[in-house]
Structure formats: structure tokens, C-alpha cells
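Take a look at this one; I'll ask things after.
For this depiction, one protein chain was excluded, whereas all remaining protein chains were kept in their positions.
== subunit A ==
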Amino acid sequence: MGTVKLGENMEIKVEVIKKACSMAMKAHKYPEKQYLFDKIKSSSPEVVFSFAGSLSVHDWFAGGSFGDMEVDRRLFPSLKYVGLDEIGRVNEAFFKRFKAVLANPKFELEVKKAVDDRRKVVFTGHSSGGAIAILATVWFLEVNSRLPNFIEPLCLTFGSPLVGDRIINIALRREKWSRCFVNFVMRLDIVPRISLSPLSSIGHQLQRVLDYFNQNPQQPPADAPDFYETVVKNASSVANYAACKIMGSTNPLLETASSFIELSPYRPLGTYVFCTGTGKLVEISNADAVLQVLFYSSQLSTEEEKVPVAQTSLRDHLNYENYLKECLRTPIVTSLFHLHQEAPPVTSTANVDMDLNDLGLSERASLCLRAAEALERQKLRNQNTIDGKQIDIEKCLGNLEKYKSSCAHKAGYYDAFKSSDQKEDFHANVNRLELAGIWDEIIEMLKRHELPDEFEGQKKWIRLGTRYRRIVEPLDIANYYRHLKNEDTGHYMGKGRPRRYKCTQKWREHAEKLRDEFPGSCFWAEVEELWIRSGSQGTRESILQLKTKVEKWIGEEEVGDDVLLENSTFMKLQRQHGLAS
């Protein structure tokens, strides 16, 4: 059997998709089992785990407008925006159901066995079962991705609702896990769009719709058109708001108005494969673009379409198995984006236009898709600009490292810089300011999401950030206490510490799986505070503690051994308390 090519280097065997789809549907029939598990053939390397969905409103929305919660950091330590320490949000009801699966010891054992047998693990689910599959896959990646000989899992969902917010999507891309997630969506299927509506607007109708999915009678419920209209309206608010953002609107009215309404936090993640209804599959992996397609492809050409389209939007949710069987016979997958071509597909080839047609997208929709794509290109360009500054950064760091070693015959560069009475100190200050300018710019860009999602996972930047933090932060601390900023702003570690150091510290902690600790680069701030508190109770003990920590830090190169120079403030502090000769 053939394979389905998705994007540049992703191929999935047709038989895997078929098997996954049929197992995803089958899982609904055994709700008591939580999950099913099977091989495709006895000889094939894949093992499929499929999860049952639930058709009770409580298992979709846990309360509140959208039923979202902050992710459990212990289970999902990677699902955050690292440098700025923003935690992702997931649907609480789906998360609870996943935890129930995880609580079943058999599940973990069977997954572990598959890993030990060096099999490729495929998680799958239809409808809300797809949401469980997504969470299971993230869990699997968190546990296994750093093991030697790790085999990437695969997550195939069919008509799954949305599970997480945009931070989750960023995190998956940063970890390079995003490509493991492939979501099949029938063009009109209402379910992925339901996540964009606040529960209050659809509450009473939702249970009837879920009942319809459950009993599957001939006729969809009578209020299907109303339901459809509400869901599309909410989707339009979310999509239009996002479109204003990706098109770069800076009008403050946008933020004011959005604070008056409830906008869904959920965003698509991974790759989406839309089934057009005309026998084609269209692949999109840009999350902004997927969101726009989810809205625009549900618009109607004429008012008369409303009732039949609304009914199809429900029926299609149950139609994946048949439909995919049909179009996977000769699978043609087209991709809406050709990101690595330089010429933007503005007029686009006839092919892409056809695909837009198959998805029912208007001119306005294609403008939004262009905007999503342009933004992604812009982010790549921004990354190039920033990469270009590496040379400047390294030059300045080199200068400061020289400065540091030139001060080693005195009391060390911290104390030299703090008293700043030589020409070299002045030059060091200029280098410090230049570096602060560059790094602050990077942090600003991260805040405004102007860099590619992968940026925070790049080893070269994590390394450079760590080097920068270690060598330059002591100078910032020296400057802080030299100008007595602690008398206005308080302890450096309180409000005085610049974001550029917090951020680069977080990068390293995340990359090396370290705990959030007091960083060695802030050692001098601790010394200064102890100096100020000299003589008060407990200072002696604190100095002793700091002494042991310093040894560890010097070992890790977090702190240079120049802190132990005879005349450094640190040694003076110790002598003052009779802790050194």
C-alpha cells in the first residue's frame, strides 16, 4: 500500500491511517475500556492506541466560558513559553479524562512495552477521543523524547475538538514535536469549531448535538441551523480578531473591544489535513492559517444553503471512516503553503486556487491565509536579522572576557567595575550597554511573538544567552549597587533584575531540565545584600551557605574563581565575619 506525503519530510502509510481511523471509531463502542490497543499486522512496526470519546457536555466543558485550565507542570513541563514563563492552557475536561487513562496502570505498561520493543507508537481518537490522543502523545513525548534511540510517535485525530491555546502550539513547535500531530478534519465538520464558542452561547443546544452523534438518527436536530450559526459567529469573532493581529493592526480599539467579549483561547496545533468533500486532501501546518480556514470554510454561498450545510456539518462528523477509505485509494494531498519558495504565492498557481475553491474559501479568506504566511516569513527574516547580531554579541562578550581576566590581578572585575576608575572600566561599560541594547531588542521581539516559535529551542542561542548572562550580569549588579538603585527599587533580585537575564536563565533551565534556582550570575547581588545587612542576625549563616554554593557554581562555570581573589568584596565580607583569614 502507498503512503501519504505531508509536507517536506513526513510520510504516513495509508494502512496506518486506515487502521487508526477504524480503531478510533471502534473505541467508542467500548467506553468502559478507556482505550484499545492493537498492531496493524503482526509483522508491522506500529502499535496503535485508540481512545474512546465521550458525548456528555461535562466531558467537553469543565465549566467557565471555555473550560480551560493551566497545564499541569509536572506532567507537561515543556508546555510553556519558556523565556517569559507563560504557562500554556488546556481544556480541563479532556485533561481529566486523559488523567483517568493514565491512572490505569495497564496503559503505561503497554506503552512502555511498545517502546521497549522498539515499535512506533500511534495514538489516535475520533471526536473528543482525538483530544485524549493529543494529550497522550504530548505525555509520551515528555517522557521519552530524550531517551536514546527514541522513535517518534504519531498522533492521528479525526474530527477532534481543539485542546490547547497558542502557547501549547508554540511549545510543540519549539520542541520539534509539532510534526507528530496530524489532524484530519472534514471540511464542514462542526466539532473542531465548537471549541471556539463559549459554553454560555451553545450550552442548551450542545447536549442535543452530542445526543445526535450518539444515537445517530436519520434527521439531525431541528435547531441544527441555529447551532451552526452560533458556532460560526463565534468562530468569526476569533478568526477576525486573529486576522487583525496577523495583519499587524495596532489600533487600540481592537484590544478594548476584545476585552468586552469572550474569545476562545483555543488554537489548532500540529498539521491539519482538510477533507474537501471533493475527494481531495489539503494539508496546512501553519496554525494561524488553520484557524482562518476553520472559519472561512464554514461560510455559506447562499442563504438557502444554511439548512443543508448545517445538517452536513453534523453528519460529516460521523463520516470519516467511509470518506477516508474512498479518498485514500489514490491519495492526493496538496499543501496550501510553499514556505520555502521565495516568491509568495500571491496570484498562486491554478492548483492552489482550486484547493481554495474546494475548501470554499473567498478572496477575503485567501488574503488572511496570505497574511498568515507573510507573518511566518517575516518571523524568519527577523530571525536572520537577529542571527546577524551574533557577531556583535560575540565581539562584545570577547572584550568583556578580556576585561575580566585583566582584572584578575586586582580584586576581580566585579569590584573593578563597581568602582570604575580606569579607562578599561569605561570601555567595559560601553560594551555592557551595547549588549543590553541587543538583548532587550530580542526580548521585546519574543514578547511580541515576532520570532519563529522554534527560536527558544535553538542551542546556539541558549548557549550564547548563558555565556552573556554569566559574564555580564555581575556588571549590571555592580552598576545597580554603585548607583544605589537598591535604595529606590530595593533588592536587585526583587524588581531590579532585567528581563534579559531572567529570560536567558529560563532558556538554559528548560534546555537542561534544571530546577528553577537562584542563579550563580546573581551571586554578587546576594553578597551586596549581605554586606548591607552586615552584623544582623543570621548573616554569618547566610555567608556560610553562600560559600558552599559558590564552590558548586565555580565548578559549573556559573561563577568565575575571581570571586575568591584576596581583595574581592566577597572575601572582605567573610573576613568581616571572621570566616576567612
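To be clear about the criterion, a contact is a pair of C-beta atoms (placed from the backbone, for glycine too) under 8 Å apart; a residue touches a chain by one contact, two chains touch by 3 or more; residues count from 1.
In this text, contacts and distances are computed from a predicted model.
Participant: For the chain omitted from this view, which of "Abraxas 2, BRISC complex subunit", "Fungal lipase-like domain-containing protein", "Trafficking protein particle complex subunit" or "Histidine-containing phosphotransfer protein" is its UniProt protein name?
Facilitator: The correct option from "Abraxas 2, BRISC complex subunit", "Fungal lipase-like domain-containing protein", "Trafficking protein particle complex subunit" or "Histidine-containing phosphotransfer protein" is "Fungal lipase-like domain-containing protein", the UniProt name of the unshown chain.
Participant: For a quick check of understanding: of A:Glu32, A:Asp117 or A:Glu363, which residue touches the chain that isn't displayed?
Facilitator: A:Glu363
Participant: Give the residue, chosen from A:Glu229, A:Glu321, A:Glu509 or A:Asp561, that touches the chain omitted from the document.
Facilitator: A:Glu229
Participant: One chain is left out of this view; which of A:Glu32, A:Asp116 or A:Asp421 touches it in the full complex?
Facilitator: A:Asp421
Participant: May I ask which residue of A:Leu102, A:Val143 or A:Met247 touches the chain that does not appear here?
Facilitator: Result: among the candidates, A:Met247 touches the missing chain.
Participant: Even though one chain is hidden, which residues of subunit A still touch it in the full complex?
Facilitator: On the subunit A side, contact with the omitted chain comes from 200, 229, 232-233, 236-237, 240-241, 243-244, 247-257, 259-261, 296, 299-303, 306, 344, 346-347, 360, 362-364, 367, 370-371, 374-375, 377-378, 381-382, 385, 420-421, 426, 429-430, 433-434, 436-437, 441, 445, 450, 482-484, 487-488.
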